[in-house]
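Note that this complex is displayed minus one protein chain, with the remaining chains in position.
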């Protein structure tokens, strides 16, 4: 049986990807950010999953112009890194695990999630920057990746509650997959940031730290945070944190926090990162 | 306040569209089919809606190749009739009511429906044939149309229960729209038919007639019909009937059946059609 | 925590003479379907008619799929992952009616099939379940 063994959350700032790709990881500005990921890079060597279910938001790269799905799943055999305006990131092609993806999709629809399957798309920094942060600069990614995309940008966006339920449903779906697979669930995005208007540059360290404090063992405090509250407290793009909730819900009750990291800033954003192992 | 005043269900067989477009309505084969729509063509003259929320399935015209949404809403200003392989149907452009569409979309997401907005698409026979059957051959459609597309083809498809709840949510959303609008909800597709395999040509008149018998006043008998049961009883394409459930749910409890019609065959399909007025 | 499902997905294979179109299998027909949808443009239909083989070769279909397209073997194409809503675009390009296209899979001639439909269609009796034989 497939089982979810661990969860990772991390910000996915594009500038972090650029810093990796241009060898700036030891620069004065970037070194303290990358230090926060030393643990996970070591940890993942002995905790390499077969498949990562990677929850992120597309930033008008594959979606948002002609198609705006609430929840979408990448359903191609492979995904290239998107050209977001400065060329494709020099990172490996991402390969899907289609059998697990199809199973999860079927179970999610049976559980009344109205997901959209995307049969061809590129994947942007929301997916590739976390892969780089965890696996480093590699010839090929050491695992398969099932991309799940959440609309966090164009209102109406899904609520925290809905995201939590989606995470629970992902957990149930993975558990009923007959093949023996080590699955991790990652949630990317956040923490507080706002990329528009005269309020640009907003950071709410208190909100962010409380979020990290509660996520492992008291997530029930975080589930009811409304869309509006995310915007008010964490900025228009801080609402990406709802994807951390999906990750957390997919892990079930018992988790052990192996790492937490928080740092301001990377470009316009507060960087947060946690690693949880499941106890079930 | 906007209110839902009536509902229409009808099959949407492409050959019916072709018969209209090529002036074959009085042919021996077609006359008995079109006779069934005499009532609605007269009725709609004094019951012209401002907006039709039209629930149908796309037949690999705009969707299904790169994008497979469970529930999608057409969100462009206008939609052209699709070229399904023999040229575009010579029918008017379909115009959206974007304000109501945006309101319904927002309310549906708040109600935990994970819909997908489609910002550019053509509309196929699932939408245009019902418009032709009800409004006839006109220079322009007499109302705006909000297309809502349901995946009934690629499993996993949504269940009858989920469709019923969607209809209820559409009802609630329309009721909270501040502008004074006369809204109808149409469900298209069905009745029993199967377009593939050695079982092609399946028709289940008993199943179809029971469905029509119960839809107006005992729909609770129909809601639990499983996906599998539709396939077994009504054929692989008979599952389109779940869109009749969405229409029915959107009308609320009190309806008056103004018309029912059933006829076999039109091309490969059993043709069914009902007109309901709401009492609320 | 075993889950109560509305039905077992394997039951989808229990319906006689029927292949239910599922997400996983659709991947096998992605390029076949891309070819089919290309026929929604008149210029592509012309190009296909002018040089079938050359046009087919523009698409990354399997050789089996290409042969089945050339032979208009819709049953085979469904077996190879295809879905009728895509495939019917080949038939439309050929000027076939939907009824003729569907009848080609039915195990009877177009005329026999048309007559069966006029007589009320194919009865579901005995065609509901392989297992139950009902």
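Per-chain numbering from 1; labels A, B and C assigned in written order.
The rule we apply is simple: a residue touches a chain if its C-beta (ideal position, glycine included) is under 8 Å from a C-beta of that chain, and two chains touch if they have at least 3 such contacts.
As the structure is a computational prediction, the values presented were derived from the model and not from experiment.
Q: For the chain that is not shown, enumerate the shown chains it touches in the whole assembly.
A: A, B
Q: From the list A:10, A:107, A:204 or A:278, pick the residue that touches the absent chain.
A: A:204
Q: Decide which residue listed in A:9, A:33, A:53 or A:68 touches the omitted chain of the complex.
A: Of the candidates A:9, A:33, A:53 or A:68, A:68 is in touch with the missing chain.
Q: Out of A:97, A:144, A:175 or A:227, which touches the unshown chain?
A: Hidden-chain contact among the options goes to A:227.
Q: Across the whole complex, list the residues on subunit B that are touched by the chain not included here.
A: On the subunit B side, contact with the omitted chain comes from 75-77, 98-99, 102, 105-106, 110, 117, 119-120, 172, 175-176.
Q: What residue numbers in subunit A mark contact with the hidden partner chain?
A: Answer for subunit A: residues 14-15, 59-61, 64-65, 68, 82-87, 153-156, 159, 192, 194-205, 207, 226-228, 231-233, 235-236, 264-265, 267-268, 270 touch the chain left out.
One rule holds in what follows: only the chains that are shown with their structure count from here on.
Q: If you average the C-alpha positions per chain, which one ends up nearest the average over all of them?
A: Given all protein C-alpha atoms shown, the central chain works out to be B.
Q: Indicate the whole-number Å distance between the mean C-alpha point of subunit B and the mean C-alpha point of subunit C.
A: Averaging C-alpha atoms per chain gives centres 23 Å apart.
Q: Between subunit A and subunit C, what distance separates the C-alpha centroids? Give it in angstrom.
A: Computed value for the inter-centroid distance: 38 Å.
Q: Give the residues of subunit C that touch two or more other chains, as numbers and ranges in rising order.
A: Answer for subunit C, listing residues that touch two or more other chains: 6, 9, 22-23, 26, 30.
Q: At least two other chains touched by the same residue of subunit B: list those residues.
A: If we look for residues of subunit B contacting two or more partner chains, we find 65, 68, 154-156, 159.
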